[in-house]
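Of the protein chains in this complex, one is absent; all others appear in place.
All chains are identified by letter, namely A, B and C, in their written order; residue positions are counted from 1 within each chain.
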Amino acid sequence: MLSSKKKYIVSGNSGIKAQQIQFADQKQEFNKRPTKIGRRSLSRSISQSSTDSYSSAASYTDSSDDETSPRDKQQKNSKGSSDFCVKNIKQAEFGRREIEIAEQEMPALMALRKRAQGEKPLAGAKIVGCTHITAQTAVLMETLGALGAQCRWAACNIYSTLNEVAAALAESGFPVFAWKGESEDDFWWCIDRCVNVEGWQPNMILDDGGDLTHWIYKKYPNMFKKIKGIVEESVTGVHRLYQLSKAGKLCVPAMNVNDSVTKQKFDNLYCCRESILDGLKRTTDMMFGGKQVVVCGYGEVGKGCCAALKAMGSIVYVTEIDPICALQACMDGFRLVKLNEVIRQVDIVITCTGNKNVVTREHLDRMKNGCIVCNMGHSNTEIDVASLRTPELTWERVRSQVDHVIWPDGKRIVLLAEGRLLNLSCSTVPTFVLSITATTQALALIELYNAPEGRYKQDVYLLPKKMDEYVASLHLPTFDAHLTELTDEQAKYLGLNKNGPFKPNYYRY
Amino acid sequence: MLSSKKKYIVSGNSGIKAQQIQFADQKQEFNKRPTKIGRRSLSRSISQSSTDSYSSAASYTDSSDDETSPRDKQQKNSKGSSDFCVKNIKQAEFGRREIEIAEQEMPALMALRKRAQGEKPLAGAKIVGCTHITAQTAVLMETLGALGAQCRWAACNIYSTLNEVAAALAESGFPVFAWKGESEDDFWWCIDRCVNVEGWQPNMILDDGGDLTHWIYKKYPNMFKKIKGIVEESVTGVHRLYQLSKAGKLCVPAMNVNDSVTKQKFDNLYCCRESILDGLKRTTDMMFGGKQVVVCGYGEVGKGCCAALKAMGSIVYVTEIDPICALQACMDGFRLVKLNEVIRQVDIVITCTGNKNVVTREHLDRMKNGCIVCNMGHSNTEIDVASLRTPELTWERVRSQVDHVIWPDGKRIVLLAEGRLLNLSCSTVPTFVLSITATTQALALIELYNAPEGRYKQDVYLLPKKMDEYVASLHLPTFDAHLTELTDEQAKYLGLNKNGPFKPNYYRY
Amino acid sequence: MLSSKKKYIVSGNSGIKAQQIQFADQKQEFNKRPTKIGRRSLSRSISQSSTDSYSSAASYTDSSDDETSPRDKQQKNSKGSSDFCVKNIKQAEFGRREIEIAEQEMPALMALRKRAQGEKPLAGAKIVGCTHITAQTAVLMETLGALGAQCRWAACNIYSTLNEVAAALAESGFPVFAWKGESEDDFWWCIDRCVNVEGWQPNMILDDGGDLTHWIYKKYPNMFKKIKGIVEESVTGVHRLYQLSKAGKLCVPAMNVNDSVTKQKFDNLYCCRESILDGLKRTTDMMFGGKQVVVCGYGEVGKGCCAALKAMGSIVYVTEIDPICALQACMDGFRLVKLNEVIRQVDIVITCTGNKNVVTREHLDRMKNGCIVCNMGHSNTEIDVASLRTPELTWERVRSQVDHVIWPDGKRIVLLAEGRLLNLSCSTVPTFVLSITATTQALALIELYNAPEGRYKQDVYLLPKKMDEYVASLHLPTFDAHLTELTDEQAKYLGLNKNGPFKPNYYRY
Partner (left out) sequence: MLSSKKKYIVSGNSGIKAQQIQFADQKQEFNKRPTKIGRRSLSRSISQSSTDSYSSAASYTDSSDDETSPRDKQQKNSKGSSDFCVKNIKQAEFGRREIEIAEQEMPALMALRKRAQGEKPLAGAKIVGCTHITAQTAVLMETLGALGAQCRWAACNIYSTLNEVAAALAESGFPVFAWKGESEDDFWWCIDRCVNVEGWQPNMILDDGGDLTHWIYKKYPNMFKKIKGIVEESVTGVHRLYQLSKAGKLCVPAMNVNDSVTKQKFDNLYCCRESILDGLKRTTDMMFGGKQVVVCGYGEVGKGCCAALKAMGSIVYVTEIDPICALQACMDGFRLVKLNEVIRQVDIVITCTGNKNVVTREHLDRMKNGCIVCNMGHSNTEIDVASLRTPELTWERVRSQVDHVIWPDGKRIVLLAEGRLLNLSCSTVPTFVLSITATTQALALIELYNAPEGRYKQDVYLLPKKMDEYVASLHLPTFDAHLTELTDEQAKYLGLNKNGPFKPNYYRY
């Protein structure tokens, strides 16, 4: 099964009427364009809604604010600049504190700042970015700035902006155009304000989802003449780039940072190993010991879920379609079954396949009373939740993100997050994981910006192995980990450069 | 180190002035008497404060209520009875739903109800109880009722009562005297209403903390003539009973259910294995992988914490004072160190010793920036939190239960729950664990009530091994677990009764 | 199920006719007396037969020796003494090397030698011993000597003596009476030579199996007047002592070192966790990953086996009769089944119950082709091997300790060690485990010898907790483990002596 995690949720109401006229040819694509709520970048906003711990933080943002649209406000930062548009510039101080806390947990970017201080590898770079706007993104942006770049930034999602962080960035001079709760029209207006500037033209793009890239393609295609490259980190955005490339329409080099080894391992295996437990506990307070669990899919995500639950004393069954992954499950000590074989006896069903309708209404009908059903895999397609919206079943919301679906005979199924990603909805993503991604993005920008003429053509590239290794090495000090260096003799024996790359591209890790 | 978990927190403001005159001789004891907030029984109330999931449940209880003291209200249940005192009888329906959900997760008590239906082993029993009043307690009380007992109940803690559950119990005919937020005077008034009844005299006591027992000793000593026994489940209450026994003042048999094997394993090893992860995640969102952790104490709680963190990829060090537990730590793969040896390098410090001042100011001074400090062990004595209340250190509350203590040089220590029990304050206790305790209490009551004359004298007893085994057996069906029965030949060979007990008393499990 | 490991194998041909006349009243007991081949003490001799690694060592012992009975030889050591009887005094040098190697792995005894050097706590002790005679025993004897004791020694088993070690002991002045391959008559002759000495009378007994104690009871009952105590380490010997005590015939204090915490954990949990894998690999070269295994019995041995196999990727099922152990199995992540439920599907069946006929012919008939059956538990009773000695089944010895039992339809069952203890027969016991036992014995001797009048009466005692803790503490340096010491304040708070004991006797570890 597809083990790579898809990170976006389709939300049905993402009307984009404002764009209908201009981009009639793109209508179909746009209608299916997700309003992205990225998994990783939502740690802070999720926290706000799911625990009381952030309520104090949230309060200074939301409740005291007026209802005026930021577009209608006149705001200036303390240096007199008004080249930004955020909810409330006065929240800058709160945002700064969040950024400072994030800095402590993103040592790799801080190290990058230090190491590159003299040379300024991004001197001259004019980066336009479109990502979630969170404290972690702020650390990335300020790092890019420290490396010499000029940045302008919009949000890639209408809900995920942390207003106080946006304010802090604006206060310290970054032209940021984003707030929580943008309309669709606002969304494109913000992007446009980033690129359509007098006397400033971007030469690098950092995108998350492909909307920024798309906008420039449609509105300012000439801009690409000066653009040295695109860095894209989402599955969706990468997919779009490959389609462009296939169609021969990609006119600058692009770097797919989504598939770098380090990022993948952390997004999937390492992160999910912890978030499956966290998500289940926060929603159900259940005990793991002795529970029977079936995990559908034994890719990286499934491997992480299975290892964690086994360690906590659960009895874990696995379903798979790929015989190689299936054999791995066997060797790791899990019984490989078809879902039907165990569906009556399990206490928990977890999907992580990337597939659709893995758990069907028929399965749901056969589950035992109290069975918990959740999805760690992909979008909201894995569990056929729609099939549960029938008159004979009663839905009861017992907690945020927790529904009891009740059968006529009284049987209750505990459905988490309505079948959307459990780790997105009911858990948070550690800053360390976000640090891996942000560092990968920074290095990709440096690489593309500094690459000698001809190294990259109008195609989509993976992050060079050596850069991937560098991302990893920047995170080792966090663990007080000491890398061994090859001697000259050893390097020669192995036929390797002492500084890497150390593995062939096909190496499986 | 002491591995048994102590379950009470000393809260400074537990004034008991109302009792000063009557019990002058007990003054000292009372002044140090903890206002108990039992770890286990607080799962629901904790949930209310620590996640939004219960907010709907909480809302119907608290916000809509008036400020009148329940003692001043005239309330009747639907059958016309007014022999109770709760916050608001109208909340009964909400409480009933909570009780029904709890019933689903307490199959052992439900099985007891069924098995004992014919014989009514508690027919004639008049039980006065004083425990936390939660949905789980309600399931216990209604089970005792189904087994033939009459019950009257008060709360053992002034904060922990779930008002809607108390209402549901009152509505279904249980004389309950308890509400959330009692004054000290209310507290004793409620207890007195349970025992000081015309035409009804208790013959069994179920106590949690010893206050009910104490009250009867002081006010109605003659009542003990008819009392067949006391069942006590708290460390504190058990300690008091042993003191009474030592002093020759215990005048009925008492059963210490706190130290039964099954209850101990679930309260400590199995429960803490999960709650250490849960408590750390909910408060800090940290990643466990690669973190260096020192766990102080390798009793049952320490063993649980170590196993869980090791499984999540942490590097775990252990400190111990007892060489046998120390050797166990070695054989389980943990480096045994003195705290000083690793204090500079660890990311997390966890105490589970039952000891005091295990983490001193000197240790705290030497920890690295960002180090997380928490207590899974005993009361709030293990970490010398008082030593951090000095002018040069700044405290910053960053979330509920999470303080940053900031040194003059900017170093931050992340202190959880102000050094109180992490699993009490920042996690919940699964109903399954509460089910073990409630079943143990029910069986102890049955045993004491039905024991032939002379089996128990005026002393403190442990739950008979066979009963302990029975509690375990009642929880096996939850796991679809199938016990093997001895053949006659095998029983004879082993010299055992086919129905147990299967182990000598000193068996270590 | 009985979780304590029984360590002896009943061998049918242990005729003891030489003793028939003298001890007619003991006939029945003697006829069922096992010819003991203790599990633990056999590491070296097993090694000799099961791997080629010891063949060089073995060769100098066996092949070059003549057939003359040692009793008929005249031998002197280099100092001119002939107060010993061993196979060949000339082998002393080889034995010395084995002893020196063992010394390196028994640091606790070496530490005891050093610590007690000044005071000689066994000065004046005259110890008569009867144990397996191996390099590890030699280290124990020489330690006792260094602590001031005089020793005379016989073998507790007619096969287990390492001749070259016996020679080395004789050479360095120990009166040793033992050789490999004694007759029954030799056996008692050797024991008698230890105790029946002119001008020397023992005041301490160290026994393994109770034969030495028995002999003195029968032949020299008056000797007990001077004997200060008996130290016994076998299950069988301890059982005999308890019977004597019960019958009021025990006339000196005895110490049961078999049930000390440290020894039990190492003999069972820690040792079996490793030897189950070792025993299966050496006999079958099988792969563990993905194999389905059923482990009968979840005591310490079962827990060790299950944990090891789970870690290697096997899928493990457990059977139990005791609901408490059963619940532990559930919480540790094992499905609890009846043997019948899984017997058709499993690849391996392992018994560790202490029970008899746990695996019956009916089970064996239903196993699948290639199923491996072995016993880690007790004696050779757990698997009904006798039921396989029927004409329709063919036995094929495919390796040492490995039989294929072949059904008429061609199905093969792989039976290991003919149902005897796998860890005894097909694996070795690490010296570290033997070190724990030897240290326990030494400390028990010191305690009994030095105890003030009245501390011990004519009864069987467990090793005092403090001594048990001391054994553990002496083994900590092996792991470079650093114990924490209580401060005065902490000791007072806990009500403990700073030097232990740290736990109550009922503590479960």
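Just so it is clear, a contact is a pair of C-beta atoms (placed from the backbone, for glycine too) under 8 Å apart; a residue touches a chain by one contact, two chains touch by 3 or more.
Note that this is a predicted model, so its numbers are computed, not measured.
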Residue among A:101, A:146, A:326 or A:406 touching the omitted chain: A:326
Which of A:72, A:409 or A:485 contacts the chain that the document leaves out: A:485
Positions on chain C where the hidden chain makes contact: 43, 47, 49-56, 101, 104-105, 270-271, 273-274, 277-278, 281-283, 285-292, 307-308, 311-313, 345, 369-370, 398-402, 412, 427-433, 478-481
Those residues of chain B which, in the complete complex, touch the missing chain: 289-290, 310, 312-315, 330-335
Where the unshown chain meets chain A, residue by residue: 1-3, 261-262, 264-265, 270, 300, 319-331, 335-339, 341, 354-358, 381, 468-470, 472-473, 475-476, 479, 481-487, 489-490, 493-494, 500, 502-503, 505-509
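Everything below uses one rule, namely that only the chains that are shown with their structure count from here on.
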Same-residue or different-residue interface between chain B and chain C, half as cut-off: same
Gap in Å, rounded to a whole number, between the CA centres of chain B and chain A: 41
Centroid spacing, where centroids are CA-atom means, of chain B and chain C in whole angstrom: 43
Multi-chain contact sites of chain C, meaning residues that touch two or more partners: 330-331, 335
